[in-house]
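Note that one protein chain of the assembly has been removed; the remaining protein chains are unaltered in position.
Naming follows writing order (A and B), and every chain is counted from residue 1.
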Amino acid sequence: MYQYDQYDQAMVDARVAEFRDQARRRLDGSLSEDQFKPLRLMNGLYLQLHAYMLRVAIPYGTLNSRQMTALADIADKYDRGYGHFTTRQNIQYNWIKLEDAADILADLAKVEMHAIQTSGNCIRNISSDHFAGAAADEIADPRPVAELLRQWSSFHPEFTYLPRKFKICVIASEADRAAMRLHDIGIQLIEKDGELGGRIFVGGGMGRTPMIAPEIRSFARMDVLVSYIEACLRVYNRYGRRDNKYKARIKILVHELGAEEYTRQVEEEFAHMLDVGVEPPRAELARISAYFAAPPFTDGPKTVDRSDPDFALWVDRNTHRHKHDSYVSAVISLKPVGGIPGDATGEQMRVMARLAKRYSFDEIRIMHTQNVVLPHVKIEDLPALWSELDEAGLAAPNMDTIEDMIACPGLDYCSLANARSIPLAQRISERFDASGKTGELGELKLKISGCINACGHHHAGHIGILGVDRKGVENYQLSLGGSEAEDVSLAKITGPGFTEDGVIEAVDKVTDVYLAKREGDERFLDTYRRIGMEPFKEALYG
Amino acid sequence: MADAFDSEAGSLGASPDEVQFRFRDDEVADHGTVTVDAALDQTNATAVRIEPGDDARLLLPFLDRLALIEINFPSFADGRGYSAARILREAGYAGELRAVGDVGVDQLSHMRRCGFDAFAPDTQLDEADAERAFATWENVYQRAADARATIAEKRHEA
Partner (left out) sequence: MKILTGNDLKTGAVIWWDGQNWSLYVDCAADVGDAGEEIMAREEALRRVNVPYILEAEATADGVRPAHIKDRIRAIGPTVRADLTLKPQDPEAIDWVI
C-alpha cells in the first residue's frame, strides 16, 4: 500500500498545525462557531448528539496493522473504547473532546493517517473496491488512481467551498462492489485499444433524491484523467445550486441541465484545462502504482477440510475468490447477531491488526458495508484464522445475508436522525437467526437509514428501511428492489409506514412472499424484479 | 463602505486603505469598480467587481484594459470566487485581483493560490494570524493559478 514520502508527511503535519491554531482561536473566541464549523468539518470533526464526533479517513478503505493499532489506541485513550466503521470506508469516534482533537490528529499523522476532508463541502474520501488488488475480475488495481486523486483533491484551493459535499469512487471491474454509480463521480477503469483509462459517471447519489449517475464520458485516457475530473468539479463549483442545501449536490445540476448539456460544459472546460496544463507528470501514477505491487504470493493447497460445518459455512459465506488460486479474501464480520453493525472495540481492532500481520501481508480493508476484509489469506491458513476470529467474536458467517445489514448510527448517535436504526437492526438479526430463515433466504441486502440523508444506503437495499418522525414518534418506511451493484436500481416504497414492531413483522412477511414465490436459485431481488411490488403489497396491507 | 453602490459614478468597491494585504509592487488601484454588466457597456471601465453569480469569462475580451478586478465573497462559504479568480489568471489577466467581503484568515492561502494578490476583508484581520495563514503550505499537491511547482513535479525533477 501507499507510503508517505517527506512531502506527504509534511502536508499532514502542516494540517495538524493549522487545525491546532484554528481550535485555539475557537476556544479563545477569535472564531465564532459559524466561522469555525466549516474548518472543523474539513478535519472531520462534527458536533454530534452526545459530544464531538471525529471521522478519520481510511483512504479507499486500505490500512495496515500499525494504523489499525493506532485507531485502537485512539479509541482507548480519547474515546470510550470503540469505533464505528462507516459506509464510506472511514471510522468514526463518538465521544471526542475539542480540546483533544489536535492531539488526536497529531497521533494519526505519526502513522500516516488524517481526518482531512472527511466532512464539509469539499471532496471527501475517495472510495474503492474492498477486494482491490485481490479480485480475479479487476483489470488493474484501482487504488493507485484513487491515491492520485486523493492527493489532487487534498487542500485543492479552488474546490474547498463547493455547494455541497463531493464523493468520488474508483473501481476497476464490471462488477460494482463499491456502489460506484451512486457517487457524485464514479470512475470505472477500463482498457481501450490497449490503453488504460476511465469510464466517467457523474451525478449519482442517495440522500433525499437518489439518482443513478449517467455516463458522461465513455473513455478518458489515464494521462488526462485529472484534467477531466478538474473540469467536472469546476463546472459544479461555478453552477451547482447554492440557494437550497437540499438541491446543492451535483446530481441536481446534472439532472436540471441534462446529462448532455452538463457533458458539453465539461468538455469545453476540459479542453481549456488541457491548455492550462494541470495534469500531474505521467511518472507520478507509475510511482504510486509501485506501492501497490502484488505481495509475494506462494503456491499452496487450493481447498480446505470442510468437515467442521461451522467452518465450512464461514468459508462459503465469508471468503471471496482471489486472483491467485492458493488464496482468498476473507471477510471479518462486524455484524454479530444482535450486535451493533460496524462497531469494533479497541481490543477487536488489535486482534484484526495482529491477524492481518500474520495472515494477510499486513493489509486490511474496510468495506462500505461496515465489515472488514483481509484481502490476501492463504487457503491453508483459513482454519487457524477462523479459529482466532471465532474466539474474538468476529466470525459471524453472514456476509451478504439478511444479518449482514447496513445500519447507520441513527438517532442513538446522530443529531440528523429521525429514528433509531440500531435497535431495529439488532432485533431483525436476532429474529432471523433464531428462526433459521437467514440461511434459507440466501443473498439479501437489507439497509437501514435513520433519516432521509440515507447514510445507511436504504435506496440501494434489496430491502430498505427508512426511519421517519411521525408526529414525534419513530416510524419506518419499507422499500424493495434496490441494488448498489452493477445491476444498479433504486428501491420503491411499499406503502404506508410501520411502527418498529410493525416493520420487523413486515420484513418477515416480504421474505415469506419471496420464499413462496421464488423460482430456481433466484435471489430476493430477482424474484421482486420478476413478480413486481403487488404480491408484497398484498401481504403487507391485505 | 465597500457595500455602497452608486450606479451613476460606478464607485462600489473597496478603497485603497481597505486593502489589508497586497502582493504587488505597483500602486494600489484606486479606480471605482463597476459591475460586470456595466463594464460590458462602458468601453473605458478599468476596474470591475465580480459577484458570485457573474461569469468571469465575459471579461476575457477586455482583460488588457482592466487594472483592477475585485471578486466579492458575500459569504466565505460561497466558493465561486475561487473559480472566477483562476479563470481570469488562466486567461492571462495580470492586473490586481482583489478579494473583498467575507474574507477570513482561514481563506487566505487558498485565495492566494487561486491568483488573488490583494485582500480587502470586511473585518480587519490579525496580522500575525494572516502571516501564518499565507505560509501554511510549504508545498502543494495540485496546479493552481500561482506558479508553484507541485509535489508531483518535484518528485520527478529530472
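Methods note: a contact is a pair of C-beta atoms (placed from the backbone, for glycine too) under 8 Å apart; a residue touches a chain by one contact, two chains touch by 3 or more.
Predicted model only: the values in this text are computed from it and were never measured.
Considering the complete complex, the chain that is not shown touches A.
Only one residue from A:347, A:412 or A:430 touches the chain missing from this view: A:412. Contact with the omitted chain, checked across A:98, A:313 or A:468, is made by A:98. The residue touching the chain not shown here, chosen from A:420, A:437, A:458 or A:518, is A:420. Considering the full assembly, A:52 is the residue among A:2, A:52 or A:292 that touches the omitted chain.
By the touch criterion stated above, the residues of chain A touching the omitted chain are 26-27, 29, 33, 47-52, 80, 95-99, 340, 411-413, 415, 417, 420, 422-423, 426, 472, 474.
Convention: only the chains that are shown with their structure count from here on.
Those residues of chain B whose C-beta lies close enough to touch chain A in the complex are 52, 76-80, 82-84, 86, 90, 104, 106, 109-111, 113-114, 126, 129, 132, 136-144, 150-156. Taken in their complex, chain A has these residues touching chain B: 5, 7-8, 10-11, 14, 18, 21-22, 25, 30, 35, 38-39, 121, 151-152, 154-162, 234, 237-238, 242, 272, 276-278, 280-281, 283-284, 287.
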